[in-house]
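Complex shown without one protein chain; remaining protein chains in place.
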């Protein structure tokens, strides 16, 4: 991460700002599981997902390991064995429990994990209140908040994934109608000039993860972006037109994956009689035809784009375009909707760039020129995953708003689709 | 199952007896999970094991499906969807949820499962109290009790298996010293004459599962049985003598399995410095050297017997011998010890035939001559497993006493070892 | 193996007899591959099968390792590295090449393997001609012949398996009409009395493998055997009656296997329009409806028996019955037919007990009471496989006649079906 470093007199202000973010973030994670029985919090439905209890504990372990332990030699963990259980993948932070077996761990119980959270929070709160955190510790605290926001999103997508196996089809939150939005069909296309542009996060530009920088120049050719993401209605046409049965539309690896996993529709979709349904955080719901399609993999998004005679945008194309539409009014986690909305105008003709669904780009997730991982174990945060994954941009309906920036890069393997993933089309404009 | 069929006037008495058994059995299952947090009851640690919650529900489903639904047309299930979730393998009782995914199902919650138990119990209790159960229904009720006793044992062995993955090494029950038993080394050998003998359960001999009969003649040659099971101390000698590194001691399939799974000691054993420990239902404990070795597979038991220059007894040899020692004072579930005791005299020189550890026999689990499965879905109870498994006899420290008879046959695949499985040696005596 | 041991003056005669068997056996193996291109001899189509080239070399290695090396200290192998390549599974005979990778080994070439055969044969021939083989060496030579006969059968079944993958559907030998046999429907049933009977091979009863003894008593109940094996026509009725779609007919493991492997008919069968075809050693052929069904697994045989309301015979039942019909005129390898014939009368009413197809029994392959493996590496021949497999009796159309005896036990896993495996029904006759 790259954080702003201000003069001495600004430190107190910064500590206060970050402290406020920290309080909000910690509180919201707990809010997210409020009302759920402990049973829901223990289940791990695949290796990619983790139990909610694990997210609760791991985010706490992060503050303990990167804020309390290194900066406060007298700090004692409530249970030193938790370090082994709740380290995710930081080799430099010591050994860790087998990822695929997180669902086998009934203890510590949810109540014990909550007590662990409280103990660590109390330790940080005390130090915050007495101004005891050095600028470096404040930087780590901020990093921990952004880390925890990422896990808030994962907590929800992992819960949805687990619920999707349950024939009782539980709802995370009770059904609530989506606001009735006028359907503006903003399916116009916007033109963007090419040329040398800058992307990536500048030094001293506020918080960002290390992988968002350095800011650097890239050369773009003129291109066009669709005015809104691909909708479920359009996806249905793809299905009905044999999209899942036509190998020439697919990348070779994509076709093999689709066959192996038996894909015939987006994730969580099923058909009852003639109507398509989808499993959502509000339980089973009819597919919203004018909302962006979601839970599609890169392979599917790529095949759809080929079917449509278009392509996916590159990360740079997306990032440059995003400058034209501020995230104001976007459907992030804070909206409480927990689902993508139907298409609507977000600004002048470039709808839903922010929130609703992550948008797959054509860009493999690689280091920017001159990239240097952060020092120490947190340097493992992003750099070691720069292979075999693709970048998505813009956040989703379960992304905390404070986490998103134009330069924010999330990344997933091309077969993964349990996140709220969708797509927007692009094409050359020569 | 084969059940006694008595004259009209005995029906009431029989209903009362079975009703009593049913009350005791249902109560004990609940007792077994009392005090455990819901988190413990949700975990599934391998495909062979099930979550405790599933055992609680499945045993209830059994009564619903085989007692209430067929005999009481006006019975309505509290939730008809449970039939899909909690059917284990009865093809004739309808489709069922994927076994390997039982650990993904957080709902119904434990509390909801308990309510389901209570609803079904109430429906049965009402009918029992008013004498409303026909002789056939009483037979099924009795079957359900014996079925539930089997699941009581599985519930405990599955919990132990799940706990064994947890680096915190939880205890099911707090540690408690085993009673200090005098160590009688009953390692004498008992002689048995050969000849034509009868084994298997006779018609009208009280409750038994269908696979225990028909009673039939077998021809035995003279043989000898060891006075007690093989102990952990003896197993240690086998380990130290290179037993796990000597392929010529093993069956070919056994050796391949041992290599593949990396076995170098019984299940749940590990060495710390120079001392061997074992994971038990009372948490981690030093291995009791004079207690029967347990958590050994058929493959290991067979290799040990070859190492010792002996063999495993056949099922018939074991059953005939068992007539000499009544199960009085045996260490079953009711003792509350939850672990095998050190060797002690159970009677005149044939110690621990009953309880403590199941004893592997050399007998593949096959149908007895003239075997006919019970009619209907309960006919799938035993018969369809008569392939690739071996018979064990005598029960263990977590087997309910009422479940055990000389003719009782449990059966497992030769690689399985998460039950309390041990062995007793035999040899020809020509 | 158990071999006859005669007085001094009989040794020369015995050496001559065994020598003759050896010459015949070695010659026939070479005959079996005559005319095949080297390409056919290199292929390994599954882990259970081996390349023909490997069979040619392994049978040679057997004589080198168990006759030449132990008894002739001055013997030098043409290539000592072959010992590693061509040891199958004898742990005591040293390390060996990975079984599943036999198909990766292009060298030694077929010509080099033939030279290896010739060199070893020459070494043995010389010693035979000069009377240089001790009685013990003659015993091993005889064992090697029976071993090689087993591999003759495997060589053919493995070739057929490999050819079955080839869309060109090659024929091992050119098509030739089966002799036109009158179809005697000997589907009468024969009654056999129960009582104490003896089975297994007696000491001093001529050559037998170690697993055929000791001869011992078993107790049989009265039973009946079908007058002929189940035919393809009967199997077709099973298929059309939904046999492969009805789980209640199957053992649980059998059903899971059938689903996993997608079985809907015997091995090598397929349907073109309305007619069933089968891949044979004489290329693709219409299924002979009145010939015994073949290439069915134990699981399928067991399901068929249940479907028919019968059962498989036990090994003892089969062996006792076989005394009533001598193998004269049976369809073994020597007939050159390479396929099972249609039903015909082999003697009075118990047709085709010998040759045509191996018959699955209900008996798990286990040690006979008092079984002791042969000493040394050849003791690994049979004993270590006594688990998880089932016994078949009677030989097939590709079994050398000299290999078969009433006591001969072949054994395979219940899912295997690439041998010429069929079945005969049995039932209790109380």
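So that you can tell them apart, the chains are marked A, B and C in the order they are listed, and the count of residues begins at 1 in each.
The rule is short, and it goes like this: a contact is a pair of C-beta atoms (placed from the backbone, for glycine too) under 8 Å apart; a residue touches a chain by one contact, two chains touch by 3 or more.
Bear in mind the structure is a predicted one, so any value in this text is a computation, not a measurement.
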| item | value |
| --- | --- |
| Touched by the hidden chain, restricted to displayed chains | A, C |
| Which residue of C:40, C:234 or C:359 touches the chain not shown here | C:40 |
| Options A:79, A:118, A:290 or A:380, residue touching the unrepresented chain | A:380 |
| Per the touch definition above, residue among C:162, C:330 or C:404 touching the missing chain | C:162 |
| Selected from A:70, A:284 or A:364 as touching the chain missing from the view | A:364 |
| Hidden partner chain, touching residue among A:15, A:57, A:104 or A:218 | A:218 |
| Contacts of subunit A with the absent chain, listed as residue ranges | 89, 91-92, 196, 216-219, 221, 247-248, 250-255, 299, 302, 362, 364, 366, 369-370, 380, 384-388, 414, 428, 430 |
| Residues belonging to subunit C that touch the chain removed from view | 37-43, 45, 53, 81, 84-85, 97, 101, 103-111, 162-163, 165-168, 170 |
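In this text, only the chains that are shown with their structure count from here on.
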| item | value |
| --- | --- |
| Pair of chains whose C-beta contact count is the highest in the structure | A-B |
| Subunit A and subunit C, separation of their C-alpha mean positions in angstrom | 61 |
| Computed distance of Cα centres, subunit C from subunit B, in Å | 39 |
| Euclidean distance of C-alpha centroids - subunit A vs subunit B, Å | 47 |
| Contacts with 2+ other chains: residues of subunit B | none |
